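Here the complex is missing a single protein chain, while all its other protein chains stay put.
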Amino acid sequence: MSHDSTPHERTEALEHHLEEHGHVHHDDVDAAIVAREMAFESGDGPSPALGAKIVARAWTDPEFKARLVDDGTATLSEYTPMTVPVAVMENTPDVHHMIVCTLCSCYPGAVLGDPPAWYKSFEYRSRVVREPRAVLAEFGMALGDDVEVRVVDSTSEQRFMVLPVRPEGTEGWAPDELAALVTRNSMIGTGAPLRP
Amino acid sequence: MSHDSTPHERTEALEHHLEEHGHVHHDDVDAAIVAREMAFESGDGPSPALGAKIVARAWTDPEFKARLVDDGTATLSEYTPMTVPVAVMENTPDVHHMIVCTLCSCYPGAVLGDPPAWYKSFEYRSRVVREPRAVLAEFGMALGDDVEVRVVDSTSEQRFMVLPVRPEGTEGWAPDELAALVTRNSMIGTGAPLRP
Amino acid sequence: MDGVHDLGGMHGFGGIPIEEDEPLYHEPWEGRAAAITRHLMSNTTVDRFRWTIEHMPPAEYLASRYYERWLWAAEQMATEQGLLDGPREPSPERNDDPWAEPAEPPRFAAGQRVRVRNPVTPGHTRVPRYTRRHFGTVVRHSCTWPHPTESAATGRHGRPEHVYAVSLDAAAVFGPDATHTLLIDIWERDLEDAT
Partner (left out) sequence: MDGVHDLGGMHGFGGIPIEEDEPLYHEPWEGRAAAITRHLMSNTTVDRFRWTIEHMPPAEYLASRYYERWLWAAEQMATEQGLLDGPREPSPERNDDPWAEPAEPPRFAAGQRVRVRNPVTPGHTRVPRYTRRHFGTVVRHSCTWPHPTESAATGRHGRPEHVYAVSLDAAAVFGPDATHTLLIDIWERDLEDAT
């Protein structure tokens, strides 16, 4: 696979060679892609919607929230298979977590599905550990000076997910109404949940 | 100057714009290039030959060598105008210096003229401070384990030049015969002077 | 491996490229390259996959789109696993379980002052340069997992080791303007006591 051909051509060549020797099969590749996209769109499998459902339950079920924060891997495995450890970082009015992987793109994919492009970008990976508030501003978010910002770098195999603060004015809301307020960014730390 | 044009086209465009407003003149640019190449080829001005002449004198004139090592800038200014400080690092059978500029390409140009491409390469700049002996091997040079290698990184405005060890078997040689043994690499630290 | 992939704290990169409702894959080949890469990863470890990407020529890495890095590594791994020459020889059953129990109890405890070591290696390391040699405090025991340097070198998980969540003052790392806290996961062997 020479490098002057396009990524499309290189992928085709690679798939062809692998298929020729029976290592992969065209249909399996198709199926894998469709499964991943279906899970993402439907919200059953790994997707922001699954994450939102879990956050909403944590907001309304203190016992579940305690287990979630104490042992994310075990608690999350009730919803989705855990191939690597996952920790849930609880935000409070005084502490705001932001997740990054400066070395590559580690992300809580088992829960949230594939990461957004910006999460994998050199801009985010290089700047958030050094100037988190400047990065937050680019996401249109500002925190009070009294809020402690904790930037979590996914340097081991463990992935991280943020449990955002429940928005005010949502007393008595049902979980699925609450889930609608939970944005993907709020589970990474680059945004707050929507306000009612 | 858009970046999809070649460096040649961009240089032409830049020169044209500058000339148009009287900031540079075609002939001055030509003259500057010729002067630099002449100095380099002839060995009068900044060039490896000038460096070799200075090394040869140091090998044969202890008083000069002492001044050279003690205050390179003042002593070298007898040969060539000093626009920045220059220090001369004396090699001995026990201590071998290697010069680099990991941040850009600082080099004792007032004495040796423009640096070789390898000196400015990312390969040399990244590796010599970490694995000098491996780099030396690629230049075909091996040092005894008992020799202390000192890698000098030109991190201030001061430039550095190596005073290599005088080859054995050159007793009684005249300076210009000695100068013929002094290679450019031996004045940077990536080679030894030629043997008689 | 201290390569250009180790981006934490680097200057020179611009605004965050935020895309509204972006697709999972921006072009069809991305999905296919990702699926193929995941298949190839099953014959080795994710650590070796990452280490392979780290060997991308620096300029190529920094000019690449995300899945171009996966594609580059997939080509390397397919070659390395001999899958481009002929049918696969049956590889022995894997028994390198990353969830197994570590051999030793944890050496460090929550609240302990520790220091991040400086594991310079051409091999794979998960200790980013910006954290090296800094003092921190163990926040808690994070998890246990095989050490990445071995997993990358051998393509198999070694015996799991303890991993600790360590907090660093960002001011010590990035200067007085940095008022936040950094939380990093560090394997036991990459930490030393600093009480």
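Per-chain numbering from 1; labels A, B and C assigned in written order.
In the analysis below, a residue touches a chain if its C-beta (ideal position, glycine included) is under 8 Å from a C-beta of that chain, and two chains touch if they have at least 3 such contacts.
Given the structure is predicted, the values throughout are model-derived calculations rather than measurements.
Trainee: Since one chain is left out of the picture, which of the remaining chains does it touch in the full complex?
Mentor: B, C
Trainee: If the hidden chain were put back, which of C:L24, C:M41 or C:L62 would touch it?
Mentor: For the chain that is not drawn, the touching residue is C:L62.
Trainee: Could you list which residues of chain B touch the chain missing from the display?
Mentor: For chain B, the residues touching the absent chain are 1, 3, 7-8, 10-12, 14-15, 17-18, 21-24, 28-29, 32-33, 36-37, 40, 73, 84-85, 87, 97, 102-105, 113-114, 116-118, 120-127, 129-133, 135, 138-139, 148-158.
Trainee: State which residues belonging to chain C touch the missing partner chain.
Mentor: Contacting residues on chain C, toward the hidden partner: 1-4, 9-13, 54-55, 57-59, 62-63, 118-122, 129, 133, 172-175.
Here is the rule we go by: only the chains that are shown with their structure count from here on.
Trainee: Counting in whole Å, what is the centre-to-centre distance of chain A and chain C, each centre being its mean C-alpha position?
Mentor: Taking the average C-alpha coordinate of chain A and of chain C, the gap between them is 17 Å.
Trainee: Could you list which residues of chain C touch at least two other chains?
Mentor: none
Trainee: Give the residues of chain B touching no fewer than two other chains, as numbers and ranges.
Mentor: None at all.
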